[in-house]
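Only one protein chain is missing from this complex, and each of the others stays in its spot.
Which chain is which? They are A, B and C, in the order written, and residues in each are numbered from 1.
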Amino acid sequence: MPVPILKQGSVLIASIQTALTDTDVLRLQNKLIEQVGRYRSRGIVVDVAAIDVMDSFVARSLRAIAQMTRLRGAEMVLVGIQPEVAFAMVQLGTSLEDVHTALDLEEGLALLESLGGEAGRHGGPGS
Amino acid sequence: MPVPILKQGSVLIASIQTALTDTDVLRLQNKLIEQVGRYRSRGIVVDVAAIDVMDSFVARSLRAIAQMTRLRGAEMVLVGIQPEVAFAMVQLGTSLEDVHTALDLEEGLALLESLGGEAGRHGGPGS
Amino acid sequence: MAAPAAEVRVEIASDDDVVAARQAGRRLAEQLGLALTDLTLIATAISEVARNITAYAGCGEIVVRQIEQRGRSGVEVVARDEGPGIEDIERALQDGYTTGGGLGIGLPGARRLMDDFAISSHVGRGTTITMTKWAPA
Partner (left out) sequence: MAAPAAEVRVEIASDDDVVAARQAGRRLAEQLGLALTDLTLIATAISEVARNITAYAGCGEIVVRQIEQRGRSGVEVVARDEGPGIEDIERALQDGYTTGGGLGIGLPGARRLMDDFAISSHVGRGTTITMTKWAPA
């Protein structure tokens, strides 16, 4: 099942709708790499609310995307991690300390906005 | 192929135009170290948009330049890393967490400007 | 009232099978009345050992079954393959150890996710991992 990627302004939003195979994860990764370049995106939000399991393969791929994005001076935010999935990630040992997280899409977009203040935006209002 | 270095105010801009051999990388490193001293530069922007591969040798040299620059109270920003190059760097294991990055030259200069408030500029305008 | 112990068996050969196995395990655990958190822990552990089968052995199987022991009921997962085996089990159970470029947390992580965990492996003959999550008393 391909993961739909929406473009909203300078942000890409990937909304995972269902359980992903490793192949699906790699496809998502490739698509994000391609689109972040094509659209010169400032940020990526990955919504994992519908994901059943965040195992070491998914965690590794998400971390790679986050680091790739940061190397471009942009940011990735992970949103919608369910409490039980978060708990399993901690037990497994992939707590993704270095990845930005937010409760849901709305808060993820707000977080991106505030992060953009450092690297991306120049001549922001009133400063 | 030598890498051209432009001087724009107190900033040096190194624009990599093509694939680099290790020798090219070492030459660039030496030239930047020499010019940052000669011109008392406040910052360096290295534009790697045209680079095909950022392997461990290039990554190590760029990190060395960033550290050297910092020791002089200035800052280096890496700009233009292509998404697929960034992704390969992450897989390789050189995500350069300690190096500033920005999307392109313009944003790199803006980032230097904002960083300058902390490191470089003293008595900057209006602050 | 004691229904025959439920059991599901999933052949593992591709990454679709990894998803199928963890979903089957989850459903069985759900039928036994385990809590949502436990279902997720079990599914995550199955995902790790099933992926190892595809990555290191090529193919194998996962069996998930209900077990009863000393009055407690639980879910037992057996992951079995006839692949190359694990040379140094103790090392394979250390965080960060990988021979395949992974994160190296699959086996130690699965052990943390489950209550009981055992590996039996013989080089050249294969690997069997047996792990259990007990329902709260």
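In this text, contacts are C-beta pairs under 8 Å (C-beta built on N, C-alpha and C of every residue); 3 or more make two chains touch, one makes a residue touch a chain.
In this text, all values refer to a predicted model and were calculated from it rather than measured experimentally.
Chemist: List the neighbours, among the chains on screen, of the chain that has been left out.
Modeler: Over the full assembly, the chain not pictured touches A, B, C.
Chemist: For chain C, enumerate the residues touching the unshown chain of the complex.
Modeler: So the residues of chain C touching the unseen chain are 101.
Chemist: For review purposes, identify every residue of chain A that touches the missing chain, sorted by number.
Modeler: On the chain A side, contact with the omitted chain comes from 23, 26-27, 29-30, 33-34.
Chemist: Just the residue numbers, please: which parts of chain B touch the chain that's not shown?
Modeler: Per the touch rule, chain B residues meeting the hidden chain are 19-23, 52-57, 59-60, 82-85, 87-89, 91-94.
One rule holds in what follows: only the chains that are shown with their structure count from here on.
Chemist: Tell me, which chains sit next to both chain B and chain C?
Modeler: Common neighbours, chain B/chain C: A.
Chemist: So which chain ends up closest to the centre of the protein, judged by Cα positions averaged per chain?
Modeler: So the chain sitting closest to the middle is A.
Chemist: Using mean CA coordinates as chain centres, what's the gap between chain B and chain C in Å?
Modeler: Each chain's C-alpha centroid was found; their separation is 47 Å.
Chemist: Which integer distance in Å separates the CA centroid of chain A from that of chain B?
Modeler: 26
Chemist: Could you pull out the residues of chain C that touch at least 2 other chains?
Modeler: If we look for residues of chain C contacting two or more partner chains, we find none.
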